[in-house]
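Here it is, the structure in full.
In this view, the complex is presented without one of its protein chains, the others remaining in place.
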Amino acid sequence: MTNCNKNTAILRIHCPDQQGIIARVTDFIWSKNGNIVALDQHANNVEKRFFMRVEWDMNGFTMDEETLPGAFQQEIGTPFQMEWKLNFSRKAPRMAVFVSRHAHCLYDLLARYRSNELAVEIPLIISNHNDMAPVAEQFGIDFHHIPVQGLNKKEQEEKQLALIRKYDIDFIVLARYMQILSADFIDHFPNKIINIHHSSLPAFAGAKPYHAAHARGVKIIGATSHYVTNDLDEGPIIEQDIIRVSHHDDVNSLVQKGKDIEKVVLARAVKAHIDRKTLVYKNRTVIFA
Amino acid sequence: MTNCNKNTAILRIHCPDQQGIIARVTDFIWSKNGNIVALDQHANNVEKRFFMRVEWDMNGFTMDEETLPGAFQQEIGTPFQMEWKLNFSRKAPRMAVFVSRHAHCLYDLLARYRSNELAVEIPLIISNHNDMAPVAEQFGIDFHHIPVQGLNKKEQEEKQLALIRKYDIDFIVLARYMQILSADFIDHFPNKIINIHHSSLPAFAGAKPYHAAHARGVKIIGATSHYVTNDLDEGPIIEQDIIRVSHHDDVNSLVQKGKDIEKVVLARAVKAHIDRKTLVYKNRTVIFA
Amino acid sequence: MTNCNKNTAILRIHCPDQQGIIARVTDFIWSKNGNIVALDQHANNVEKRFFMRVEWDMNGFTMDEETLPGAFQQEIGTPFQMEWKLNFSRKAPRMAVFVSRHAHCLYDLLARYRSNELAVEIPLIISNHNDMAPVAEQFGIDFHHIPVQGLNKKEQEEKQLALIRKYDIDFIVLARYMQILSADFIDHFPNKIINIHHSSLPAFAGAKPYHAAHARGVKIIGATSHYVTNDLDEGPIIEQDIIRVSHHDDVNSLVQKGKDIEKVVLARAVKAHIDRKTLVYKNRTVIFA
Partner (left out) sequence: MTNCNKNTAILRIHCPDQQGIIARVTDFIWSKNGNIVALDQHANNVEKRFFMRVEWDMNGFTMDEETLPGAFQQEIGTPFQMEWKLNFSRKAPRMAVFVSRHAHCLYDLLARYRSNELAVEIPLIISNHNDMAPVAEQFGIDFHHIPVQGLNKKEQEEKQLALIRKYDIDFIVLARYMQILSADFIDHFPNKIINIHHSSLPAFAGAKPYHAAHARGVKIIGATSHYVTNDLDEGPIIEQDIIRVSHHDDVNSLVQKGKDIEKVVLARAVKAHIDRKTLVYKNRTVIFA
């Protein structure tokens, strides 16, 4: 269960694999009296790349949050040619939801939010339709209707960006948002837009996957949650899962079973992102334990 | 997807297995111009028992709804020593939710209800705590707080029964209701109370299953939805499923993963019940396709 | 468990959906004193097509096996414009295995065969390599090495066909056979060649799916068993399943996990075929219960 009150630092790093990384990083933390509460690492032996997530208690840590990044960069980051990211659990990330007309993912995320399953703030919902306005109201979250049609995408994305700045948003979840975002928009949020694709990618990429799945007579259908990049449906996969189907399922019942697996997969991906357990390298993810 | 507007009759039967049942039943329907839209049957060859669910379109059916039961009993039910139940899809069943303090199953059911995934009416929520009152209000459903403590169970169950009569309730879903119902109460609702047990029954029956599961070091945890009988946790199983866990999971994270599987399993069981796809015989269920 | 000694008739039919099919078919069987041991049917309400599998005991059946097909065609098949197939369980189908160099599917099928899990005869193994000869010998099954290289495919397929005739083979299982069969060859065996594709089709159709899956960073890998048609990897799907993977899995470990799911999926598909539970219509399968 998410304890939003915990006070930890979360460091995610990757760098060329070499001797002594874990030792140096953990020494750095211990030397400042940091008590490590989680550590997971992975080495890719083919690409000789090292990945690590380490989380430690900031209570009693002897270096303050402002000094920490600079000190880490100098002592560890630079010598190991490291790319790294540092977050503090006390500052919950702020998430915007983009949605079109399907309620299932939105409801699931908001119910988890209200039940304190997710250590996140959700101040903003944006939609190109009005259908979900009552759901937003039900949960007391600001809802902005920004229709996207014909040639107004650029202009409407400006409005979206303004709202995202105004609400101080850290990352965006596309909870069945049926508009393709422009490359410009996506470039603002590298590995910070999470999509749910209603199919096991790369199968049935594109529109109407359940019709395609039914026509093909598949025995399983799946869902894929991934970070959005400029290659449509080709971004780094965070989570996937499937559900069994049979000849009894018509397109409608595939859609219904699809919804059930979509919302589960999206929720897991969003939770991994919120808990800072994801790391992207070369269009693939490492999902830390 | 549930089409609440469809106008079908749903007949569920069981009887000693013998020649000609399907033929006689389908002849009965066709002779009155009924177009069968679904038929599933099962024969238990050990117990020599026959089970069938048949659903047909009432548009154009030449016998009216009032005459139908008596005619069926006379022509088919009696000669085949049949037990049977007849429902009409136009009359959505009315469901009450009993809940204590956990929101996840309640939210999931209400979100599905509002998204028209369930062909049901939910006019009533009863709880022994007040925690879920805001959720009920959020979804605009009447909420009644009936605390159960010490020796007042009999008296409080009277209040529950009065509400159930008042709201004309057909069946009850225990969405993590942490009180044991009395035998008297249960006797009012044979195969009409659906529970979610937070474990794969019969493993870890009883309280604190996630603590027990953690102590045992299991690699999977599950959930079981079943009809409530007077044998605690021993009623007919409707649906079960599991999720994988590992040594990384502490009790809290087992609880969280458990919630995710509980709400999925309960939703599937409730949907099967609403769609009149369940049939109980000798403490086991047949779940029709 | 498979009872090879049972003496049943298995009838699979499909026809335009219309009133009275089940009644007429079951009447036909009962009128000849046939005791039905299994019946499963499915109606596709969009395409208005009806599918049924019915199995009955031939002990005490008053019509002999030779008269039966003609009588059925006249009384039922013709009036209902039915396509149908009749098999007798006493005659186990005869299966040939085509294999290249991977042992896992071959071993699994032969172990099941020797353990009487499959009601089949396996008199013949054909391979384009010699690697599996010891496995064939181990299980006492004739092994024929028919290398396929360059331009000799037509000639080698002639040899394969001659063996298939000689051994009186009913259907062929490609247990990781890495050669593409010619259209001519496939045309001899409509819905009688079962392939295992080492991926969840339609994802990663084609060669090296595990390399593709690893490059794409998938979180699940799957396997698909299908009947072989002239559209490569596009034939009717019989069974699919998946296994979870993670960033810990390199290509080799994906291959190993893939083998585990391949052999399970292929075995289920082969068993469904042997038990005459499959039916193909418009490039999709109905898999009867």
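So that you can tell them apart, the chains are marked A, B and C in the order they are listed, and the count of residues begins at 1 in each.
Everything that follows uses one rule, which is that a contact is a pair of C-beta atoms (placed from the backbone, for glycine too) under 8 Å apart; a residue touches a chain by one contact, two chains touch by 3 or more.
Here the structure is a predicted model, which is why all the values come from computation and not from measurement.
Judged over the whole assembly, touch between the missing chain and the shown ones holds for A, B, C.
Summary of contacts with the chain left out: across A:Q41, A:Q179 or A:N283, the touching residue is A:Q41.
Here one chain is not drawn; of B:V25, B:A111 or B:V218, the residue touching it is B:V218. Checked against the hidden chain, the listed residues B:E117, B:D170 or B:E239 yield one contact partner: B:E239. Mapped onto chain A, the footprint of the missing chain covers residues 19-20, 22-24, 26-27, 30, 36-39, 41, 43, 45, 244, 289. Chain C meets the missing chain through residues 1, 103-104, 107-108, 111-112, 114-115, 117, 135, 138-139, 248, 252-253, 255-256, 259-260, 264, 267, 289. Hidden from this view is one chain, which touches chain B at 42, 44-46, 51, 200-204, 215-220, 222, 236-242, 246-248, 250, 283-287.
The definition used in the following text is that only the chains that are shown with their structure count from here on.
Note: Cα superposition of chain B onto chain C, rotation of 180 degrees, nearest 5. One simple way to say how far apart two chains are is to compare their mean CA positions; for chain A and chain C this gives 42 Å.
Look at where the CA atoms of chain A average out and do the same for chain B: the two points lie 35 Å apart. Counting partner chains per residue, chain A has residues 248 touching two or more of them.
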